[in-house]
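Here the complex is missing a single protein chain, while all its other protein chains stay put.
Let's look at subunit A:
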Amino acid sequence: MQPIAYTRVSDVTSAITEAASDPGSEFLAGGTTEVDMLRIGVARPRRVVDINDLPISRIEELPGGGIRLGALARMSDVAQAPSVRQRFPMVAQALELGASAQLRNMASMGGNLMQRVRCSYFREGTAPCNKRVPGSGCAAIDGVNRGHAVLGTSEHCIATHPSDVAVPLVALDAVVHIQGPQGTRTVGFDDFFLLPGDTPDREHPIGHGELITAIDIPPMPMARRSHYLKVRDRESYEFALTAAAVAMRMENGVIGEVRIGLGGVATKPWRARRAEEVLTGQRPDRETFERAAREEMAPAVRRSMNGFKAELGRRTMVRALETVAAMGGTA
């Protein structure tokens, strides 16, 4: 690991000032990504600004049943919060199916959104990677791409977004609060994660010195009936091959409203809007679920080793829909 300087800050303004005034400074929160990236030499800041003392770790109630998650709230604390477990079970499930207990105790919610891809070519310092060195090419497209994305890809990058909790959060239209040298702003969850396109090195709309301060989950009563299904090579402590987060509301025997997020199949946490459209107003039966899932996965671009993800993603979505439909509740 290259030598680094260290500054600990205790308020948001100082954190932003320190980082914004120095292009070589990066924030250090839980460290589960940052320290790892420092060690493998992919992150090369001159200095880390330790933000763990900032007072932005609370889990608060919002009017109407929403929840505000402080950016430094730990994954384990958010998963345990009764309000999250009751109102948004798929969020708690996604958190507890991510990483390990030790890492969930460390990792912050803001850091989770800022984590880098697990593409081994990105993390291996000598392979061509447009994310790490723009214009150098993509070794994954014709390489070992079993874990890579089939949706939202470009000819420049097919890395899968690794976050679990981002999948239910995109289904819930969560909102990211950002503070920077120019003040505060909010970004909708689906706009926070950028498709790779021609600029795969640009993963977020966050500028240097800008800090995520909170993530809001808006009220959504129907999310009490929700489920996160994660499919992976081993039962625990592994990234998703495919994942689906589903919340559904029935109305007079048909689907009144449905929200679907997909993980493991796309370059960003994927909002399954095509499937949602197909399902709305329809009876919740297997045939409809399969049609919706097929339509969502239709644009899948298969590479040499990841073609199975289109089919596995379809099945994952169908099973998650069936699971939520079977929960019954308000008809």
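We take it that contacts are C-beta pairs under 8 Å (C-beta built on N, C-alpha and C of every residue); 3 or more make two chains touch, one makes a residue touch a chain; residues count from 1.
Operating definition for what follows: contacts and distances are computed from a predicted model.
Asker: The chain dropped from view, which UniProt name applies: "3-isopropylmalate/(R)-2-methylmalate dehydratase large subunit", "Sugar ABC transporter permease YjfF", "Protein translocase subunit SecD" or "Xanthine dehydrogenase YagT iron-sulfur-binding subunit"?
Answerer: The correct option from "3-isopropylmalate/(R)-2-methylmalate dehydratase large subunit", "Sugar ABC transporter permease YjfF", "Protein translocase subunit SecD" or "Xanthine dehydrogenase YagT iron-sulfur-binding subunit" is "Xanthine dehydrogenase YagT iron-sulfur-binding subunit", the UniProt name of the unshown chain.
Asker: Spell out, residue by residue, where the missing chain touches subunit A.
Answerer: Counting over the whole complex, subunit A touches the hidden chain at residues 1-11, 14, 17-18, 28, 31-32, 35-36, 38-40, 46-48, 50, 52-53, 76, 99-103, 105-106, 236-237.
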